[in-house]
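Yeah, one chain of the complex is gone here, protein chain that is, but the others are all in their spots.
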Amino acid sequence: MMLNHPLRTKTLTALLIVILMSLSLTAAQAQDRLDDLRLVNAQRATVFLMQTYDASGTQALSCSGSGTLISNDGLILTNAHLADPVGPCQGERIIVALPIRLDEPPVPKYLAQIVQVDHQLDLAVMRIVASLDGSLIEPNSLNLPFVSLGDPSGLLPGNALTTIGYPSLGAGGVEAVEQTITAITAESSSGDKSWLRVDTPLPGTKSGGGAYDLNGRLVGIPTGMPGTDGSERGPECISINDTNRDSLIDLRDSCVPIPAEVTAIRPVRPALPMIEAGRNQFELATFRGTPPAPPIDPPLIERMLFSTAVNEQGQVTRLVSKLPSGARNLYMAFSYQNMVTGIPYEIRVSRDGADLPQFSLGPLSWGGGRNGTWYVGFEDQQIPDGSYEFTIYLFGQPEASASIVVGGREEEPIFSDIRLGIADPSGNLINTGRVLPSEVPQIDAVYQVENMAEGQTWTEVWYFDTVEVSRNTFVWSGPPQAQSRSIAVNSGGLRAGRYRVELLIGDRLAAFGETTLAGPPTPDRQSAIFSNARIASDISRDGEPNGVVGQVMPLDVQSLYLFVDWDLMPTNTAWTYRWFLDGRLVASRTQRWNAGSVGENFWVSLSADDPLPEGSYAVEVLVENRPMFSQSVTIGAGTQPTSGIEGEGDEVFITGTVVDALTGDGIPGALVMVLNVEFESPQFTWNEEDILTQAITDREGRFALARGLARANFFTMYVFAEDYITIIEDNFTIFSDQESPADILVEMSQP
Amino acid sequence: MGCRSTLILKALQGLATMPAMSKQHQTCLVCGERLEEPHVYGDRLYCETHLSQFSDDLAALWQTGLLILLSLAVLVGTIAIANAVAPNPSGPTRLLANALVIGLPSIGWLILITQRLDGEDGAAPSLVSALFVLGSLMAAAVVRPLTNEILALGGRLAATSPANRFVANVLILGMLHAFVLYGIVRYSVWRTTSFSLRVHGVLYASAAGLGYAATQVGLFALERGGLSMLSGGLTLLTRALPFATASLIVGYFLGINRFENQPFYYLPSGVALAGAVCGVLLYAGTELNNIRLNITTDGFSPWPGFVVNVLALTIAFGAVYGLLQRQNTITKARLRLRG
Partner (left out) sequence: MSSTTRLQGQQGLTSEAPAVGRLISHVTKSDRFASISVIVVVIGFMSVGLLLRARDSSSTWLYSNRQAGIEARYPAEWLVDEQGDYVARMRDPVARPFKTQVLIDTVPAADNTSVRNILDSLTLQRSAELSAYRVLAVRDSTLAGVLVTEMDFAFVDTDPDPFVQRVPVVVEGLDIVIIDNTRVIVLTYMADTETFEDEFDTFLDIFASLSY
């Protein structure tokens, strides 16, 4: 009766709507942040890393930062500059400290070694190898908390992240900060999603830690580098050790370089092959050629250019000297020489004299090699009008700068989208790219022309291995918008080497393109650098294939060697080899060619201390990112067990406490073990082969099983302790919706 | 105390030097008075007074026993409430709580029964107390050192299979406990003037059994620094009940055999039965508590063993009561028939 009253009905309806809105708002808020269980797990998996060295007989700290455990057997993902003694970090030992209590400083527990490193990404995978006292550790005996890897490719500005790391030099507990992605920065290091930028700067010691999505999966690594080389004390280099043993910690002691702040997060996806290689304990090696001499001259930055586009090969393709209002893409490219891996570099951007942190980048650890071109830029971002100055800093000192004005309308002439290739008789490019066959009579550079005024002078310059070989100046007589072409010709065939064409409008560099001519041409005008590829299980003393050679290998091989002959491969050309296991990229490395122009039996290898896992392997070789050939081989029957990364989601990790049923006191030294899923107690042979996982309780009766238990299964669990009745449970059930990790209580009684 | 010790010593000496009953020395089984015309019942000689008395009942015994059985329910309720308030107290509080759980039924019964015995029923309250103490001393000084130190049964039982544990509980522990309870009564009060009723078997055996049980579980708790409120408290009761049950059975057989000549295997059968029951209940009291282990269940519950042992004690109490009543009724009927 009362509800029939229209006013009351409306009031109730309104109330209901308010409640529903509140509930949905609460639910939405709940989804904006990592839930507590996942947060705690991620915090527990975050380690503090310290590089130390011997300073007059005492262990001094060289460098420190954060890292994240990505497997329970001790694999750690962190920054390369924290793991590898490069740049200002010159440590001899890497100490891993764990957050035993989350609110307390981490406790040093282990020594770690690098297993994979990629300086271009500034990422490294390390493995815990020993206790602090140096006694070696069997990885399978570890049972550490770890996080799963997520997919950062879908992250966009505005998405939430939680960053976790250590906010100070080991003085405080692990800290989680909720952040928002403000921008995405492109860079030569990893393409258009090289860096996720966050709103709140993080303390420098969080570099190497983790950034997590809402599912608690690791999607990125906060990355920052001290701006100095660690030789001088200052805000970014703190003296905390009495390294000169004068009983004082002062300016005369070596300091520990600490990044001022971190605002860049390296997405984790490009590191997946490296992690796979680390997980499988793969080691990569290649034929040793003649290594280049280390640079003597100081690093040199030159030819800073601006562009509004970058192609797939990482080349800037639309150079500009100014930008119209409303432009949303901007890249700054530069050439460099004599750079050294690990040195701190930084790009600072200001607009009309005011710093723009969101456009700046670094300081970061240099990973681009010795010579080359590099770019940094932004896509699809609002760029307000003004005069932008880009300054490149090395070791905290400005090295080069360039300015560009944003505003007004686009009117300047532009040569864009330059492509070098081989043309068919009708002039169409049939083969383009960074690698073309040598000995062809002609290569063409085709480009688009915009806003070109009649009578405008322009120049084309061709270089061969950095030496200018031709320069021609023309007066434009075509339409303002057109396709144009420059040609390098040698009727006797162009020599193998690096070719570069530069196009200038007036004195301004308007476009440039590069290609490498290598290998004799095939009938379809492809480059045939490599031939006679074969795979062997071993290598002889004189570098010949040895052991089993062919497409099928026995199960116990520990190495795979790819042998190949090569022809007309220019020295210093960037080349890459990639190993695949069952279609998954498991290892990749890019190097500069140093084995000479022609030769036989160049090799690359993939090996491990244990026999390589069964499966189908393939190795692919690329030159200047262009696939050249691939070769496959099968080990055993070719069936690969499920990858650890894929399998983790279906398992529940069990932790718990074993207590005396009558006193409630923990029982130390009790053995908790779970049989393989196919065994029940009557079938148990008391052979440890039948055991899936086991753990011994600590002084409080706590334990953590090293391996997870598959969901939707029954297991047999045994709990042994002296003077207590052994517990044998054949129906230890893991339901399909069971949360992981699960904490259980086991009560034991005495007879 | 000196007198009690003398009693025990004499009783034990008497075992070795006991002269055979002969027609030249016809005396009353109960009071030892020389009889000119003895009354014979069940091949035993009685004076007229004791012949008519030995089948009398002792209502106080059953009433206090029933009261204690019922008070267990109250005690368990109190434990449950205390557990809700302070589930896992530490140190002295734990021990105090354990002492109350142990002491309330055992010492409570002792006080009640000694208050109710008026002397006219032939039983001496002092002997009841003495047997309680004797049971306690035997547990502390003889049985626990033997089982825990010499035979080291605790660790060995834990390390073996449930079947072996069952066998060991019955054949070793049960028999040992039953024999000790039997021995305490048989070699002290059994041949004295204070054992003048059939039900005195149950009375004295219960006193010894409760003293024995209280000390066994008291030391069990003490060795562990005190047990938790609920699991610990219930387990103390669970572990004490088999001794009480065994003492009822032993008491029954001693009571019957005291006043009627029985075949030689009668008493051994009784002790073996008590031992078997004690062993089975000790086994059940621990093994039944080991329940299913899962993510949400912890593999232990104090209730199953407790419930089974309480039921066993109740059944034994009812059976002994019923059988004794029946025996006494038959005896009285036979005596009436004799005129």
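We call the chains A and B, going by the order they appear; numbering starts again at 1 in every chain.
The criterion applied here is as follows: a residue touches a chain if its C-beta (ideal position, glycine included) is under 8 Å from a C-beta of that chain, and two chains touch if they have at least 3 such contacts.
Everything numeric in this text was worked out from a predicted model, so none of it was measured.
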Filtering B:A60, B:A139 or B:L176 for touch with the omitted chain leaves B:L176
From A:D54, A:E700 or A:D743, the answer for touching the chain not displayed is A:E700
In the full complex, chain B touches the hidden chain through residues 3-4, 6-7, 10-11, 13-15, 17-21, 25, 27-32, 43-44, 119, 124-127, 151, 156, 158-161, 164, 167-168, 170-172, 175-176, 178-179, 182, 186, 188-189, 191-194, 257, 261-268, 271-272, 275
Touching the unshown chain, chain A contributes residues 44, 98, 100, 107, 109-110, 131, 133-138, 141-145, 667-671, 673, 686-689, 691, 695-700, 702-704, 718, 720-722, 724, 726
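What we mean here is this: only the chains that are shown with their structure count from here on.
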For the pair chain A and chain B, the C-alpha centroid-to-centroid distance in angstrom is 76
Per the touch rule above, chain A residues touching chain B in the complex are 654, 660-664, 717, 719, 722-727, 729, 731-734, 738, 742, 744-751
So, in the complex, the side of chain B touching chain A is made of residues 88, 153-155, 157-159, 165, 169, 224-228, 231-232, 235, 286-287, 289-290, 292-295, 298-300, 302
